[in-house]
Structures are given as structure tokens and as C-alpha cells.
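Every protein chain of the complex appears in place save one, which is left out.
Per-chain numbering from 1; labels A and B assigned in written order.
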Amino acid sequence: MRREVPLVLTAIVGITMIIAHFIPPLNILKNLFEDWFFIIAAFAIYLGILNLILVNGDKIYKKQKGWLFGAVVILGFLVITIIGIFFSGGRSFQDPGTRFYYLYMNIYYPLSATMFALLAFFVASASYRAFRARNVEATMLLGAAFILMLGRVPIGEWISAWLPEGYRLGDAADWIMDFPMTAGQKAIMIGIALGVVSSALRVILGLERAYSAGE
Amino acid sequence: MSGEVIGVWIGAILTLGIFSFLYKDNPFYKFSEALFVGISAGYWFVVTFWQYFVPKFWDNLALAYSELLTKGRLDYHWIYLLGGFFGVLMLLRLVPKIGWLSRWSLAFIVGTTAGLQFTRYLESNGIKQVVGTIKPLLVSGNMNATIGNIIIVVGTFCGLIYFFFSKEHKGVFGGAARVGVWFLMITFGALFGYTVMSRMSLLIGRMDYLFGIWLGLY
Partner (left out) sequence: MNETTNQEKKTFWEKLLSIDRRIIFLFIAVAVSLPLFFKTSLDMPVSPVVQEVYNAIEKLQAGSKVLVSFDYDPGSMPELQPMAESFFRHCFRKDLKVIIMGLWPQGPLQANIALEQVFKDEDIKAKNLQYGIDYVNLGFTAGNEVVIDRMGHDFRESYPADSRGTPLSEIPLMRGVRNYDNIDLILNLSAGYPGTMEWVQYAVDVFHVKLAAGNTAVQAPSMYPYIQTGQLAGVLGGMKGGAEYEIALKRPARAVSYMFSQAIAHGVICLFIIIGNIAFFSLRKKKTS
């Protein structure tokens, strides 16, 4: 039961999703499975959140190092959840003017955007310390990065203005994107597509059982 | 002080809290980070509730129930109870003795994703890309197109050869794989350049918020 049911379930659902593409009447079943998928995905998110609460709750209970920040996590979660579920107008909870929207724009958005903006500093520091033209391949990577970084901003035009039109840094950047970069991306894309297709087949046929393995 | 002004100040203080990490790790940063984790979790809880759980589960069951009450018949929407059942099974992962039941829900998710992506990745990212690579290696009267096509064909082909690890990269095969590596290095260099551009754009946005909107210096 533990092993067989998941494998049979995966096979039935996977095969239905594939053949519905070719047999339109099966779309009714496909639509149903898709809706169930989103219900289960919602519960999967709740599982993650529940786990987060339990971990931080345990930290607070045992007064471990940094337990105060665990309290901040839980408090932040409770504030936005309660306001979003009960005090933000139901389904129009995200409309401008609601309390949820206020919390989102003034707390979530600045924090989220700044977390990503931090990466700008670290990418600069990492480039300075680690980006070395040690061999042919690294030099090619560095060269392409240089041309792109300078060619995609006005500095590239300023530096290469003395070159004839069509041969400037911006044109070089465009050419790299249109040809060698596209070729490399196509190779990666086709490789990933083949990987996805073979993994999907392995999963549907029950050859890949990692997801149904023991705890 | 209006709510909008207070909101801008809260956003600016939290922004500075995150940025304070650049100097060194400190309680102000830790507080901002913990708040971000909690608020993110809450945000996704609320969005999932109103955008997924309610319309896809609750509304369907409500429809089925109203059909039962008003017309006294069993509507097919009751089948959504099964979806909810699988959802609850997912939560059982937290209970050690019966946690294995969550594998049924996981199997459903994996099967749906595999089936959905099988045809789309095969057509859009596989077959169409291969078709797009079959280009004439000589375009009479157009040297640029000729060179471009050769680069696309050779680059894609050699890149794919590099990813074929079932054969040792020796001889002609190894040479082609090496050419593939060069194309991939150019690709990664371009990706790096664009990633830098993207991160800098986000930082510009944040600085504009601090200096332009919060401090109103311009």
C-alpha cells in the first residue's frame, strides 16, 4: 500500500494529463486534476508554514539562542494573517486601501526588494575577488561579461564612439546575444527539455521512486 | 502624520535595517530578517487562502451543497472533497506515525506536473528549438546571415555534444565538446552581465526610494 498506491496514482494522473492533449473529451478529467493540484499545493504551502511556526515555537519554548527573533517571526506571521483573513474585505483583500495592502506595500515589499538589492553589493565584491581570467574558458566568460556589461549601458557608446557604426560595443553586445549566446542557450534549453521529458516518463512509468521513498 | 507618510518611514527603516548587514551582522538586521520571514509566510498564507483554497475548494463545495439543499440532488462538485482529502493528507507529514500518507498527495502533484510538462517541454523547448537550429549554412549574397547561421548550428550542436556524458570526450568528439564549452562560457558571461544589470536595477530602485521618496532630496 505504502509504495504501490503512490506509483499507481502518479501513473494514472500523468497518463491522463498527456493523453488529454490528444483526446479533447478527456479535458474534463484534466481540468479536475488541475484544480485538485492547486488545492493540494495550497495545503503544501500550509505545511511549510506550519513547520516554520513549530520550529520557531520550539525555539521560544526552549529559550534557545535567538528565541526573541523567533517571536518576531511568529508575531509578523500572525499580524498579517489575521488582518488578511478577517480585516481586509474578504476576496478583495489586495485592493488598494485595504489594511492588507498597506502592510504589503510598507513592510513586505521594502523588505523583499531590499533583500534582492543586497545582491548587487555581493556581486560586486565577488567579481572583484573571484572573477579571474585564469584560463581560456574563464577569459571567454570574462570577455563576454565585459562586452555585455559595457555594451548594454551608455558607457559602451561613449568608449567606442570612435569606431564605425555597426562595430561599437553596443553592436558587439547585440551580436553576442543574437548568435553565440543564443546557440549556448538553445543547447541548454534542448538539454533541459530532454531531461524533463525523460524524467516525466520515468516518474509516470514508476521507474523513478524517490518521491515515494521512506521517511 | 498621514498613514502614507508613516508607511514610507516604516519601509525606509526596514530597508536600512536590511542594508545594515553590509556593515556587519547586527540585531537590527536580524529583527528585519525575522520580520521578513514571518510577514512572507503570512502573506503567502493569506494569498493561498483567498486565491486558491476558497475559489477552488470552498466555492465548489458550497455549490454542491446548495444543489443538494435546493434541488435535492448530488452534484458532481462533491468530487472536490477528494481534492481536499489529498490536501489534508499532505499535512499529515507532520505526524510521524502516519506521515507516509502524505506520499499519496505528493504522488498526485508529481504525476500532474510530469504529465503537464511532458508535452509542452517536448514541443516548445525541444522540437521547435531543434527545428530552429536547422538553418542553411550558406545564404548566398548575405555574409552576415551565413556567419550567423553557422554560429547557431555549430554552437547548438557542440553545446549538446558537451552535455553528452555517456561517451568519453576524446578525439573529434572531445574537440567538439571543447567548442561547446566555449559557447557555453560566452553564454554564462552574457548571463552574468545581465544578472549584474538586474541586481543593479533593483538597487537603483531602492536608492531612489530612500533618497527620492523617503528623504525627498530630488
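Some notes on this structure:
Operating definition for what follows: contacts are C-beta pairs under 8 Å (C-beta built on N, C-alpha and C of every residue); 3 or more make two chains touch, one makes a residue touch a chain.
In this text, all values refer to a predicted model and were calculated from it rather than measured experimentally.
Within the set B:V8, B:L116, B:L160 or B:A177, the residue that contacts the chain not displayed is B:L116. Checked against the hidden chain, the listed residues A:L78, A:V136 or A:I155 yield one contact partner: A:I155. The missing chain lies against chain B, touching residues 22-23, 47, 51-52, 55-56, 116, 120-121, 123-125, 128-129, 131-132, 152, 187, 190-191, 194-198, 200-205, 207-208, 211-212, 217-218.
Although one chain is not drawn, its touching partners on chain A can still be listed: residues 31, 34, 38, 94, 96, 101, 104-105, 109, 112-113, 116, 120-121, 123-125, 127-129, 131-133, 142, 146, 149-150, 152-155, 157, 170, 174, 177-178, 181-182, 185-186, 189.
What we mean here is this: only the chains that are shown with their structure count from here on.
Computed from the mean C-alpha positions, the centre of chain A lies at a distance of 3 Å from the centre of chain B. Against chain B, the residues of chain A that register as touching in their complex are 2, 5-7, 9-18, 21, 32-54, 66, 69-70, 72-81, 84-85, 90-91, 93-94, 100, 102-121, 123, 127, 136-138, 140-149, 152-153, 176-194, 196-197, 199-201, 203-204, 211-212, 215. Remark: chain B residues 3, 6-8, 10-12, 14-15, 18-19, 21-22, 30-50, 52-54, 56-57, 60, 79-80, 82-84, 86-88, 90-91, 93-94, 96, 99-100, 103-119, 121-122, 124-126, 129-130, 132-133, 147-148, 151-160, 162-163, 180-190, 192-197, 199-200, 202-203, 205-206, 209 touch chain A in the complex.
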